[in-house]
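Note that this complex is displayed minus one protein chain, with the remaining chains in position.
As written, the chains take the letters A and B, and residue 1 is the first residue of each chain.
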Amino acid sequence: MFQSQLKSRAKMKRRQIIPGFGLTFGLSLSYLSLLVLIPLSMIFIYTSQLGWDGFLKQISQPLVLAAYRLSFTTALAASLINLVFGTLTAWVLVRYSFPGRKLIDGLLDLPFALPTSVAGITLATLYATNGWIGRLLPFKVSYTQTGIVIALILIGMPFVVRIVEPVLQNMEKEGEEASAVLGANRWQTLIHIVFPKIRAAAFSGFALAFSWALGEYGSVVFIAGNMPFKTESAPLVIMQKLEAFDYDGATSVALVLLIASFLILFLINFSQWLSKRKFADQ
Amino acid sequence: MSIELKNISKSYGSCQILNHINLTIQTGELVALLGPSGSGKTSLLRVLAGLEYADEGSILFHGINLTDAPIKKRKAGFVFQHYALFNTMTIRENIAYGLKVKSRKFRPSKRAIHEKVDQLLHLVRLEPYGERYPSQLSGGQRQRVALARALAIEPHILLLDEPFGALDAKVRKELRQWLRQLHRQVKMTSLLVTHDQEEAFEVADRIVIINKGQIEQIGTPSQVYEKPVNSFVYDFIGHVNRVRGTIRDGQFINGNFKIPVENTGSTDGIAFIRPDQFSIKAANGHAANRAWPATITHIHPAGSVIRLELERQDDAQSIEVELTKREFSQLSLIKSQRVFLEPKQIKVFAADGL
Partner (left out) sequence: MTELSLSQKTHNFARVKTPMKLVLTEPKWVQILLSLIVVAFISLFLILPLIYIFAAALSSGIHIYLNSITSPETLSSIYLTLTVVATVVPLNTFFGVLLAWTVTKYHFKGKSLMITLADLPFSISPVIGGLIFVLLFGDHGTLGKWLMAHNIQLVFNTAGIVIASLFVTYPFVARELIPVMESRGTQEEEASLILGASTLRTFFKVTVPNIKWGLLYGIILCSARTIGDFGAVSVISGHIVGQTNTMPLQVEAFYNGYQMEAAFALSSLMSVVALASLALKGYFDWKSSRTRSIDIK
């Protein structure tokens, strides 16, 4: 028993060809643990000290429930809009050529590079009732849920485009050609040949944008106006509870958000695994 | 430097890649490891180089056990199928790399390195290309650079992993002859992995046929071709016709066809006949029990040999036959003609395990 264990361990150890595995793996794992795993586990440890009832009491406050609902609906709306426009943008950028295409392609990463607080104050003033855009609109945007959705559209814009773009680029035109030769019209070809191939990628992009939008703080805080029950999203509630030194509340709210992120991450990995298995030959 | 492999085994999970391999390579010999893809031949080469480790068994270089030695200690030259040149370095830098990375104590002077690189560029006939980058060379040239780079460190052994596999047929043929010449010049103990039998036969002193992680036969090219030891080797080397039948009373029987064989006992058997081991007789009179009646279905007059496809009249099996041009014109055969096919040489193996 012991001997076989020893042997298999020796086998494990010997399998690395490039010397230095122990050192690099050890350092990477230590850093990962110290910086990410141990701190993240604090959320779980801290909430477990509250007990199940304490936790439920925290997250079932009407204010918190309203915040979850708000975060969920605004994130969903924004990422659905980004799913549609993102797929369209990817298609247009890959397949068509028009003046300014390169510029738009380059600028698409701006939401990743621009500080969220900059995006936040800019949108808040643009859409304020006396702002450049707000002035032209018959309805209020700043300090409403519409404002939150607009901010989330901006910060989630690159996800779908950047994931769908390479899939479209690497797609063989042969499939479309075959479909056309077999008598399908362009719309049928798109539905039957193109969409199935980009579906998994588009879904991943959508899910990432959704997850990102759920946790977004910087761009939302300025345009939302933090009205409890109306425009206070979950991350804003965490912040507000922290400022009131309500660590129990903040951590409980955070745990639910964290679990939501894990679930989405799992869904993305699972769907990628599924599509990889389906198109294994590619 | 001789190489000795003792009882090498390796598996990935439940998949046995190498199964108790025993092999000795003499100093200065060029041995080809020949087998179908997935036979484990590349794994064996990588185990020798230290790029993979065997689960059991030992490796001896000139009697010194190097089974667990790190890559560096083995001083093996390795040539990869896809060259693995460093494409951010020039050809000169690529070749000099192994010398430059030596520890200060063993590193030759800058001038010595320069001269060595000159020599090697001359050896692989790429003198004008020293300052170019790998991406600016053709595949055949790149593989020559890879070889020069491997030779620069004066390795004890040279390991070549399908070195010409990624090249087109014409370049492959040129490089093969060139490699043979080079080996004659440097006389380095070399092991060549290939799935191309022509390559193995043309280049190697000895051939090791490997299949499913096991050695099937070791021998000189002519031994392997003339006297395959089992049905796998027969099937794998060259074209061959397979005829199923039974072995009984020291005879192989297929329909009316009977031939004495060395096999004993009674069992199902398979007869192997190479396409050039038939004599064709005009079909007058009735078939003797040493020949099959057949109809010519196709004649390919390609090159120095004429390839015939025939269909046996008794059970419709298709048989391939090769004739020299002279034989063919003497017989003046035409399509759809009926003939008798008499095997001149036949090898029968018991069918169990096939």
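Assume a contact is a pair of C-beta atoms (placed from the backbone, for glycine too) under 8 Å apart; a residue touches a chain by one contact, two chains touch by 3 or more.
In this text, all values refer to a predicted model and were calculated from it rather than measured experimentally.
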{"item": "Shown chains touched by the chain that is not drawn here", "value": "A, B"}
{"item": "Selected residue (touches chain absent from view) among A:50, A:64, A:164 or A:250", "value": "A:250"}
{"item": "Contact residue for the chain not shown (choose from B:10, B:149 or B:347)", "value": "B:149"}
{"item": "Residues belonging to chain B that touch the chain removed from view", "value": "49-51, 71-72, 75-78, 80, 82, 84-89, 97-98, 101-102, 133, 135, 149-150, 152-153"}
{"item": "Residues of chain A in contact with the chain not shown", "value": "15-21, 24-25, 27-29, 31-32, 35-40, 42-43, 46, 85, 88-89, 91-93, 95-98, 100, 104, 106-123, 125-126, 132-133, 150, 153-154, 157, 173, 176-177, 180-181, 183-186, 208, 211-212, 214-218, 222, 235, 238-239, 242, 247, 250-251, 254, 257-258, 261, 264-265, 269"}
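Criterion: only the chains that are shown with their structure count from here on.
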{"item": "Centre distance in Å when chain A and chain B are each reduced to the mean of their C-alpha atoms", "value": "53"}
{"item": "Contact set on chain A toward chain B in their complex", "value": "11, 14-15, 17, 19"}
{"item": "Contact set on chain B toward chain A in their complex", "value": "50-53, 55, 68, 70-71"}
